Every structure is written in C-alpha cells, then in structure tokens.
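Please read through the structure below; I'll follow up with questions.
Only a part of the assembly is drawn; its chains keep their places, and the rest are absent.
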Amino acid sequence: MLVELSVNPLGRGTHLSHDLAEILKLIDDSGIRYGLTPLGTCIEGEWDEVMPLIKRCHEKGRSMSPHVFTTLRIEDEEGATDKINENIASVERAAGRRLRRC
Amino acid sequence: MLVELSVNPLGRGTHLSHDLAEILKLIDDSGIRYGLTPLGTCIEGEWDEVMPLIKRCHEKGRSMSPHVFTTLRIEDEEGATDKINENIASVERAAGRRLRRC
Amino acid sequence: MLVELSVNPLGRGTHLSHDLAEILKLIDDSGIRYGLTPLGTCIEGEWDEVMPLIKRCHEKGRSMSPHVFTTLRIEDEEGATDKINENIASVERAAGRRLRRC
C-alpha cells in the first residue's frame, strides 16, 4: 500500500517548511519506507503500519494549530511491493523512454 | 504555480501504466517543466500555460474511456520559482538533515 | 473531525454505483454520522471511531478489485461539532445569503 500524505495546519503564516520539517522528522525517525514529493510524502507499508504513523503526523499538526487539513491518497495493489520506485519505472517501460522525476 | 495531476480512466482493467504512458508522452513532449511522483505528475508554470496542457491530458484520458476521474492539487505562491526542487529543499533545510525523495 | 471518503476499485467497468452501494451500506449500518456528496461521503467522528470504519470500506473495495484507490480529505478543528451542517451554515452566514447545497 502506498499513501501520499499532506498535512496543512491553518493559522501558521504563509510558510510551512518549519512545521512540515517537524512532521517529516517523525516519518524519517520511524524507519518506515517513505519518499518526499514536492506536494506531499509517499509512505509505503500495510494499513496497520502506515496509519498509526499518519495519526501521529496529523496529531503533530494539531499540536501546532487547532485547525488542520490532512489529505491521504491511498493506492493499494495486491502483491505489489516497492511502489515508490516501481510506479514510475512501469510508466517509463510503457512509454519506452526515460521521464523526468521530481 | 505547481500542479500535481492524476488522471484515472475507468473501465481499463487493473493496470494503468500503458494509459498513463500515453498521457506522460504529451507532458514530456510539451517542453513544460514537470516531474513524476509515484502517484501523479507535478507540472510547474503559470495557470495559462499549465491548464491547456492539463486539458489535453484529461481529454487523452477521455479518448480511452467514457468515464474519467482527474485530480489536481495546485500550490500557488507569489514569486516562487523552481518549486519542484525548492519545496523539498526548504523542508530539508528546516529539518537540518537530508530526507529521502521518491 | 470530518473525513470525506472516496473509494475507487479499478477494473470494475465504467459504472461504480453498485460497488459504491455496497460500501455505503457499511457506513449506513455503522450508526456513525455521515452524509453523501456527489463525489464522496463525509463521515464525522473522532479518529479512532472513523478510521476503523474507513479501513472496512477500503477492504470492501479490495474484496471487489485487486487494485483500489482511496482518497481521504480530513478536516479537524478543535471543539467543532456538527461540521456536516455547520461548515455550510457558517459560509452562508458570512456571505449573508443562502447558497445552494448538493
């Protein structure tokens, strides 16, 4: 299962990188498989591994602000592993060319 | 402006990489600044540059299927350039460490 | 906490209403506070009430297809209750007019 996570605490000014850094440290320290994108963080694992970490990330956002928007986009494909790399690689194979990555 | 685009044509089986490859070729051939993520494609430019390309991507999806879901997540920050690289770099600077990328 | 849930099982043809009806029955039978929108279902409750139900909805989707996309948009505001009604009502009060609802 691959989950793209984005946490947006309101009322924190127009720059979020310090808040997001605190949340990313939780993910980086967790030992879970992840990778940043320009608009979120992809986390890979089973539901019961991934969701407790996502809850902690959301709660970290709530410790910063009384009002938080969190978005999750979940892709769950039977038997798939390493979707963080394989999703892009399979599109490149189908396109027959290298494509740019973020 | 940074837009994360995801096009999902229904009724095309459980593997989408060939369909997505056709859409990615449009983006790659357009000359616009972009980068793939595991769950979408980030496109950077002004609204009037980016949206006609996104319309063509959506219409390519509609040429494959009579029923298409397309998701756009837009981040628009005054004066920002190179958000494809800078969003991750600014979180790394705030965290004081390197973070994994997709 | 308000969560907008959307479950999209791939490879099920171009009409999803029968699949979505099976998932909605789980929600309707759960006794949780919810409401349909044209593109998803809003569910209101605390994280630990809402997420087990959402997991069951996602797993119902996975019982239909080996490849499922699920999207969650979470709004969590301290002390807020009845966001299903209050979000629209507060925008109407601020606008000073009635607005159309889905």
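To keep things simple, chains are lettered A, B and C as they appear, and every chain counts its residues starting from 1.
Keep in mind that, in the parts below, a residue touches a chain if its C-beta (ideal position, glycine included) is under 8 Å from a C-beta of that chain, and two chains touch if they have at least 3 such contacts.
Note that this is a predicted model, so its numbers are computed, not measured.
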item	value
Number of identical chains forming the whole complex, with 3 shown	4
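The rule is simple: only the chains that are shown with their structure count from here on.
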item	value
Innermost chain by mean C-alpha position	A
Gap in Å, rounded to a whole number, between the CA centres of chain B and chain A	16
Centroid spacing, where centroids are CA-atom means, of chain B and chain C in whole angstrom	25
Contacts with two or more other chains, residues of chain C listed in rising order	66-67, 69, 71
Residue ranges of chain A in contact with chain B within the complex	2, 4, 6, 14, 17-18, 20-21, 24-25, 28, 34-40, 42, 71, 73, 75, 77, 83-85, 87-88, 90-97, 99-102
Chain C residues within the chain A interface of the complex	47, 51, 55, 58, 62, 66-79
Footprint of chain C on chain B - complex, ascending	8, 10-16, 65-67, 69, 71
